[in-house]
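Structure provided below as structure tokens; questions to follow.
Yeah, one chain of the complex is gone here, protein chain that is, but the others are all in their spots.
By written order: A, B and C. Residues from 1 in each chain.
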Amino acid sequence: MQVFREVELEGHIIDSGIMTKVFDKIMDKGGNFEIIVFDVGKRKTDPSYARLRINADDDQQLAGILSEIHRYGAHLLEEKDVTVLPAEGNRIVPAGFYSSTHHPTSVRYHGRLIPVQHIKMDCLIVVDPLAMEARCTPLSKLKKGDLVVVGEEGVQVIPPERPRQVSNFEFMHGTVSPERPSETIIAKVAAEMLELKREGGKIALVGGPAIIHTGAAPALAAIIRKGYIDILFAGNALAVHDIEYNLYGTSLGMDLCTGKPVTGGHKNHLSAISEVMRSGSIRKAVEDGVITSGIMYECIRRDIPYVLAGSIRDDGPLPDVITDSMEAQDRMLELIPGCSMVLMVATLLHSVAVGNCLPSYVKTICVDINPSSLTKLMDRGTMHAIGVVSDAGTFLPFLEEQLEIQSREC
Amino acid sequence: MQVFREVELEGHIIDSGIMTKVFDKIMDKGGNFEIIVFDVGKRKTDPSYARLRINADDDQQLAGILSEIHRYGAHLLEEKDVTVLPAEGNRIVPAGFYSSTHHPTSVRYHGRLIPVQHIKMDCLIVVDPLAMEARCTPLSKLKKGDLVVVGEEGVQVIPPERPRQVSNFEFMHGTVSPERPSETIIAKVAAEMLELKREGGKIALVGGPAIIHTGAAPALAAIIRKGYIDILFAGNALAVHDIEYNLYGTSLGMDLCTGKPVTGGHKNHLSAISEVMRSGSIRKAVEDGVITSGIMYECIRRDIPYVLAGSIRDDGPLPDVITDSMEAQDRMLELIPGCSMVLMVATLLHSVAVGNCLPSYVKTICVDINPSSLTKLMDRGTMHAIGVVSDAGTFLPFLEEQLEIQSREC
Amino acid sequence: MQVFREVELEGHIIDSGIMTKVFDKIMDKGGNFEIIVFDVGKRKTDPSYARLRINADDDQQLAGILSEIHRYGAHLLEEKDVTVLPAEGNRIVPAGFYSSTHHPTSVRYHGRLIPVQHIKMDCLIVVDPLAMEARCTPLSKLKKGDLVVVGEEGVQVIPPERPRQVSNFEFMHGTVSPERPSETIIAKVAAEMLELKREGGKIALVGGPAIIHTGAAPALAAIIRKGYIDILFAGNALAVHDIEYNLYGTSLGMDLCTGKPVTGGHKNHLSAISEVMRSGSIRKAVEDGVITSGIMYECIRRDIPYVLAGSIRDDGPLPDVITDSMEAQDRMLELIPGCSMVLMVATLLHSVAVGNCLPSYVKTICVDINPSSLTKLMDRGTMHAIGVVSDAGTFLPFLEEQLEIQSREC
Partner (left out) sequence: MQVFREVELEGHIIDSGIMTKVFDKIMDKGGNFEIIVFDVGKRKTDPSYARLRINADDDQQLAGILSEIHRYGAHLLEEKDVTVLPAEGNRIVPAGFYSSTHHPTSVRYHGRLIPVQHIKMDCLIVVDPLAMEARCTPLSKLKKGDLVVVGEEGVQVIPPERPRQVSNFEFMHGTVSPERPSETIIAKVAAEMLELKREGGKIALVGGPAIIHTGAAPALAAIIRKGYIDILFAGNALAVHDIEYNLYGTSLGMDLCTGKPVTGGHKNHLSAISEVMRSGSIRKAVEDGVITSGIMYECIRRDIPYVLAGSIRDDGPLPDVITDSMEAQDRMLELIPGCSMVLMVATLLHSVAVGNCLPSYVKTICVDINPSSLTKLMDRGTMHAIGVVSDAGTFLPFLEEQLEIQSREC
């Protein structure tokens, strides 16, 4: 016994690949479709419109198909309200809960289309019936009684459409390869950063300790000093190594000017932490004149907010480190709104953490020496992502140089 | 001054993603399009038909667009003959030569549509006007006076359409990740091999020396003995290590039963080559009773053709090795036609060489411990490719076990 | 003006490579030496004794040399007490503090040689003058007034000597290569585990989520059920995926029996966490009959202690997760004493965390598909470490099989 529902899609559904994905999903799930209406935009600037009849063998299969294609913006013809159910307890989801994408989303509630706030993938959508608001809520924040959206009906996703003009940013869209012209790519990243800053955009940096080990700390400090970075996400290690380098010229005991370990250098790591302890915080240590340069110094001087998230392998940690991972995550979520670009350099852990929290329209640039780390980051569905297989120790100095050259040209 | 041409596309152009790629390419190249006719197949089993008017700013831009979309099967409305020009000299191409894809292709010549033989990417198409035949010809084989197809006009490419039914093979289509259920994947590879052998298909194996180092030689030998492999592509090293293991139980001097180097084991490599020299060839060494088991032994016993291609890092090499790379390539090209599947294990060099010669409809399974090697292999446009991030030393024994279990079940 | 000091070394200082390292360090630091006494053990079972006069250009260079060679067991001829200084504040080190190695260490205090407890690298040694005890203290635990050892004088390190008999374990000592006989290595790991369990040893497992993604959860669960694992160190992800697999047959929505994503499967992750929330803890969920198999189930059933350490990328997390990284570290440090082997599978973060806490005599086996991760783990100075470049999805099933076969043989 065949069952069916009609859905519609609109926008640049052909050239953005959405139509293809919808057809694919229907067939993957064993369904079938008929095209009822298909108004193709005659010119590349025109949007298209399609109405499809989805046929399935039974209600369950049909529901499965609708659930999948919903994520690409296909919505039922007859618009209905979302269904909401109260959470039975803290962190306990109602059956059939809706799990969010990272695309802009609205929910129809009491006949009104409400934009969902704080878009983030794999969250619940909780509706506030008084304020007539809806927001993405991580499971960890779900409270007993929260009204949770259930099923896809009434939820409308707006997946990103392919940019009409190929911007600087899209030039290497979606692929990862070490066989790219490195200097060209870095010049383009610089151009994109400059353009974004001219438009008043905010750029976050997610960085790993290899930035210091590879000798790129001065370059990154200069990039921060010149105002290109608005937020820093990192762990204890990046900050400790940066401060160790400022205090003693070493990173984990290796002299970065000679590449050789120095005598007793293995203690510098603990000494650096201890010196900050003595002052009480990184800010105090800067104010006390203990820390006089480097990445953390520039962040303090420019009042750039940072999250140093604790991890189980930390030494110390520094007093600024948020050792509770959920608190660190909350602080990260507070800082992300408003970011238009995230530059991720040489850290998989923090990059995945930040990447999971980004709406799909935030541009991301991922730099790592290991192509597999990039593939893992790019796989997470970010549309505007560039993966650069390179060495932080050469990438950041080149980037700083390019920012300098190109900013003078403007 | 705007210029334009009309093209048409037909087949499963929507659900196979072809339509999207055509739209993309037009826009990437700065062109524009109008849809003149768009008959969408109403059901997923129906083909579609589209007629587009491509608009461009000048003839050069238009030619660029047509050249790109041609590769996805878009052809000019008014069918014309191909233009051919004679090669000026051996290995010298005429200006504007057509460079082949790895998709099935036909050329219109004297009003007749001729299928192009020996499909292989990045070749010239040479037409034989007497025999009314056309074939893909590598640059190395181009002779002075050969009639070479020039431009895209009259050439029709049939890109692979998405399979209507999701087969075993497509289950992990196109992605590479070490985070897959290994045993499940191996079971599916075995199922696909069994099905293909039942249908009379031919399977080629491309293998690297790590097969022996990781202790998988007995498993591969068993797979060959049981009739699953029809052709072997490898280098000198695989054969030498295999024979060393048979003669002395070592691979580059390491005892594979203990994992430890044996005394004087570093000589076994040269001794193994020398023993084959004494017999004159691997076949003779098998017939003389010198080689009594292993991969090469099973190939000889089952009369399985093999190509051992020489490389600059070879020791010896064995008398069976084809030291001239062009001769080895020719021999490889002779053996490939008729292959329906290629299993590539732990070798990038030989896998790329074979992959470059395969038509797009041949199924390929690539196994490597390094995800980057797989990405490189999968990037080459193979549609029916599975990449498995695994260790030859565990993959092949599991595969042998699965082939045994599943063949008994049938 | 030359300065000098005499040091002595004893034990298997030649064949364990200690002598070489001492000579190397002296020369690296620009010093010079004369051999005063050198009693070489005449037979390989005899210990050796050496007395060296270290010459340097000045006191600072001499101190640098002594500091370095001290770590290899070289100690000053004239035995003196350690110097201790009180910590100025919590987490604030006194100048010149001694930073521990991971080798067994003693300190001379009031003329008595006291063994240092809780050996762990990069810690302070705090002396308790009343109890006449000394212990390794991480910076995070240092309290104001603690008596901290300063300088190397009076500290004696006993670096591990090369085992007289080559055991199973040492067969591939210290190198990382994907080109090893996988099945042979796994058989040896199994043999070592069996021997260690017969001697009453404790084995800890450090595992990453790829264990579940690669389909190895049932194998690991069986290994735990059969009593080979005594402690589990992991993160939220391993436990969530394991429970998701038990509840829904999926891991991050992928059906592990088919390798394909299931409809709505992306919700299973949150549902799994939510189900445990409903019960209150993993233990309760097992007792409630919600969780009926898998890694966590076996841990609960066998009362195996586990640490699930929180990280910034966690969803949920499960109620059992210790979200504060310092608390998680403390719990880890409590469980480590008594471990004689640690098996690290497919996680760099947790493996480094655990590795940093291990004394040098604990055997470690590191398994990862990425050779670089292994190199990083092996670099940390572990003497008894084996690195296996393999896929968790095939390694663990093979290991389980080997444990089964070999335990029956005994």
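Quick notes on this structure:
Simple rule for what comes next: a contact is a pair of C-beta atoms (placed from the backbone, for glycine too) under 8 Å apart; a residue touches a chain by one contact, two chains touch by 3 or more.
This one's a predicted model, so the numbers in the text were calculated from it and none came from an experiment.
Checked against the full complex, the candidates B:G89, B:P129, B:P305 or B:G338 give a single residue touching the omitted chain, namely B:G89.
Checked against the full complex, the candidates A:Q156, A:T214 or A:N236 give a single residue touching the omitted chain, namely A:T214. On the side of chain A, touch with the chain left out of the figure occurs at residues 171-172, 178-185, 188, 209-210, 213-216, 251, 254, 256-260, 369-370, 389-395, 397-398. Across the interface with the omitted chain, chain B contributes residues 29, 63-65, 67-68, 88-93, 97, 99, 122, 124, 138-140, 263-264, 266-267, 269-271, 273-274, 277-278, 309-317, 323-329, 332, 349-350, 352-353, 356, 370, 372. Interface residues of chain C with the unshown chain, by the touch rule above, are 14-15, 17, 19-20, 23-24, 26-28, 32-35, 38, 40, 42-44, 162, 164, 166, 175-178, 371-372, 375-376, 379.
Following the convention adopted for this analysis, only the chains that are shown with their structure count from here on.
Looking at chain B and chain C, the chains that touch each of them are A. Between chain B and chain C the centroid-to-centroid distance comes to 45 Å (mean Cα coordinates, whole Å). One simple way to say how far apart two chains are is to compare their mean CA positions; for chain A and chain C this gives 33 Å.
Work out the mean CA point of chain A and of chain B, and you get 37 Å between them. Counting partner chains per residue, chain B shows two or more touched chains at residues 178.
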